[in-house]
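Every protein chain except one is present and positioned as in the full complex.
Here is chain A:
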Amino acid sequence: MPIFYGTEVRSRLFLGTARYPSPAVLAEAVRQSGTDIVTVSLRRETAGGRSGGAFFELIRELGVRVLPNTAGCHSVSEAVLTAKMAREVFSTNWIKLEVIGHQDTLQPDVFGLVEAACILAGEGFEVFPYTTDDLVVAERLVEAGCKVLMPWCAPIGSAMGPQNVPALRAMRAHFPDVPLIVDAGIGRPSHAATVMELGYDAVLLNTAVAGAASPAAMAAAFAKAIEAGHAACHAGMLEPRDMAVPSTPVIGKAVFT
């Protein structure tokens, strides 16, 4: 099973907790997904994190590990402050670091991201950076102390699925020993299966499940797709070819028809 910052987890699906129709639906989706890690936004869902009281309590009662995030932060200082609040609220050094650089695409501000990752790693945080598929940025993040990378495959919430498969493949090849999690842009189970087939260690989802007509059923569907993609990756897939190859030999057959 995958290991992130020394912690072995049993699921390759990380599930976000925002925008569900109700906490009861969220709880059922978490159960059906089989996940043991959920992400929680301190900022947007809880009025700046001053008191998420009852909602945070519901999250804790899910009995899964919490990966707090800095969603909605647009500057290094905001992200660092939010990370520190998250450490207090959830008693964890884990932080999913988002520094948003572009209003419309919600593309990460990779310069701010590296700077914030340096600061947080220096203060003992175990940083899960939400980044692009840029290899140089990824190297800087690793140098900054990140032992996990979370590239997007498409803009947050867009449901477009992998937009640049060669870049994702290059990232996997370039960082064979760093756990890689595709974060953002997944819309359907087939998208998740695709990135798992590329050898990614896990997938992080929120909108694709929370926005489904039946979040719990969709969570279960994603869990299966992610397991299937992971198993396929290690089972040795065929490379596509441009002509037919009969599965039964033709020559040697007794009778041609």
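The criterion applied here is as follows: contacts are C-beta pairs under 8 Å (C-beta built on N, C-alpha and C of every residue); 3 or more make two chains touch, one makes a residue touch a chain; residues count from 1.
Just so it is clear, contacts and distances are computed from a predicted model.
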| item | value |
| --- | --- |
| From "Glycine oxidase", "ABC transporter permease subunit", "Putative ABC transport system ATP-binding protein" or "NADH-quinone oxidoreductase subunit I", the hidden chain's UniProt protein name | "Glycine oxidase" |
| Candidate in contact with the missing chain, chosen from A:53, A:122 or A:166 | A:53 |
| Hidden-chain contact residue, picked from the options A:27, A:97, A:113 or A:137 | A:27 |
| Absent chain, residues of chain A that touch it | 21-25, 27, 44-48, 50-55, 58, 157, 211, 213 |
